[in-house]
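Excluded from the complex is one protein chain; the other protein chains are retained at their positions.
Lettered A, B and C in written order, each chain numbered from 1.
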């Protein structure tokens, strides 16, 4: 099926990225850009196990050369396929007293949340602009966090990166919405229910379901262009906020 | 089907209210609370035409007595039916230079956006708290507007009312989320495509589709309690913001 | 000094209102509108003890008739005096689980934060518009709180009122700024150091100084019209936020 549309997802793993890949693979060929094969392979397996198709490209989103190479590989693999959706789900993390934060921590966070988000946007927007003939408006979604709207003590550097990504998503929504591309930002406010948080002592359903995040992303993607959502938040019912 | 769940919608008419009624009537018996039979009847007809059931009760949401009577009528009509969803879609409007705004304008706006939203919440939350056994978490949604987050010159009084409704929705989300009730607020940022705006010279699809708003409300309603959205915005792709 | 300008303050007592009266009395004749003589008298005494002049008028700001009478009394007392500044510092309070909040609680809060703020604005803006010849731009300041920007569980009704006041202040700033009237809003985020909070076990200086609030209000008042601040927040250094 050479012209089946593509969904390009930066940032995979066992949580939100996997669920998003799963959900979008029901309609599209999924491309996974992630740092290592170790994080890509389980996503590919899971997608294929449910009858979808996924293709992984180890990519360092903070590197212009790596991003350029990845998009050349996509073009080579799926020549002529339009891109229906792109999701920037790549993550960074930093929690430390400010004076114990090194410049390299700052650079690492901004390599992903800043330069990485910028490079991914530059690479995907031209593809999305060329996909306005598809069933749903072409969509670019960014994954945010509590820190996207609130900078807390010891999370200053992490928050600075997340605020930068959110600003990027807002400016892009305003510039490319009128050109028919739907740009959204999701604030994930709470602990996500993934293998890595299994040991955290929470009530049964007090963690965010990555599948439900994926459903929200799919809802965003299917909104008609009369009715675009820029931003929504999600949190578990039990979350204090 | 005596125990088919209810969806109670305050504020009907030919736009968003009608679309919401339509959408929720696919699963629930719909109750319409609106000021006059003239605004209720077209909604009932439309719902019934597509095979749903709707029941209208002329109600002044700004009056405690009228709201009390309405909920007694609901109970009498559908004894034992649980309430799956409630939508506060009642509207007010005021656009005027501030010094030309009379106290009665202020009172009219706050009768709906303030007291009306308060009374509707007081009446529906106990019903929603009793409905946690249904397929989807019980849901209370408030319809907001651009003015819910921005007070512009000449819209001061309207905005004051809308900010009050939004605060109400946020406080209720925080208090009743942990009790299993999903409270949401939707910022409708743009002109809605309804008969009353037909003459406005806009591009073909530069107005918000009320059906797409209804789809967003339904998506909110179906989110599992692990993953509640408090707020989302919607606007046409062409909207400047 | 018949034409000494006036500063009109709604909401007095032993805290912020008294400090504001004190501060503005260094330059202006101060008018105190407060519910009872019991709250007015200590302010008058304190102002006079430091050589200023203050005049109190028992006023229910939630009553149109009472507000009208108060401004007639001001005019009779100080005919021809321009109004340099007006401060809406009247307070309400409500903390309760939502379902235990009665309609009369809602009405009480909105009587002050809604109708009261509206009536005070309607009465003072024409006076301020006529005062553009004075040393500083005529100024209208509203006192806000943490709840002005965040609706927490059990503070829903209080927050709804505070959000309404904040919206009012923003709309008025946008409408009357271009006409030369400076409208501001101050978010007082923390416990104020007043007699009523003496027993609260806080560190020595972890409560907000009402005199420092008054200094901030005076700074706002003295800003030239090239450089108006709409909003600032204040909180004690030790406050968690």
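Just so it is clear, contacts are C-beta pairs under 8 Å (C-beta built on N, C-alpha and C of every residue); 3 or more make two chains touch, one makes a residue touch a chain.
As the structure is a computational prediction, the values presented were derived from the model and not from experiment.
Taking the complete complex into account, the chain left out of view touches A, C.
Within the set A:161, A:190, A:210 or A:236, the residue that contacts the chain not displayed is A:161.
From the options A:114, A:138 or A:190, the residue with contact to the chain not on display is A:114. Looking at subunit C, the residues touching the absent chain are 137, 174, 177-178, 180, 182, 193, 205-209, 212-213, 215-216, 219, 223-241.
The chain not shown here touches subunit A at positions 64, 97-99, 101, 103, 106-107, 110, 114-115, 118-119, 121-122, 125-126, 150-157, 159-168, 170-172, 174-176.
To be clear about the criterion, only the chains that are shown with their structure count from here on.
On superposing C-alpha atoms, the copy subunit A sits rotated by 180° relative to subunit B, to the nearest 5. Each chain gets one centre point, the mean of its Cα atoms, and the points for subunit A and subunit B are 32 Å apart. In terms of their C-alpha centroids, the spacing between subunit A and subunit C amounts to 46 Å. In subunit A, no residue touches at least two other chains.
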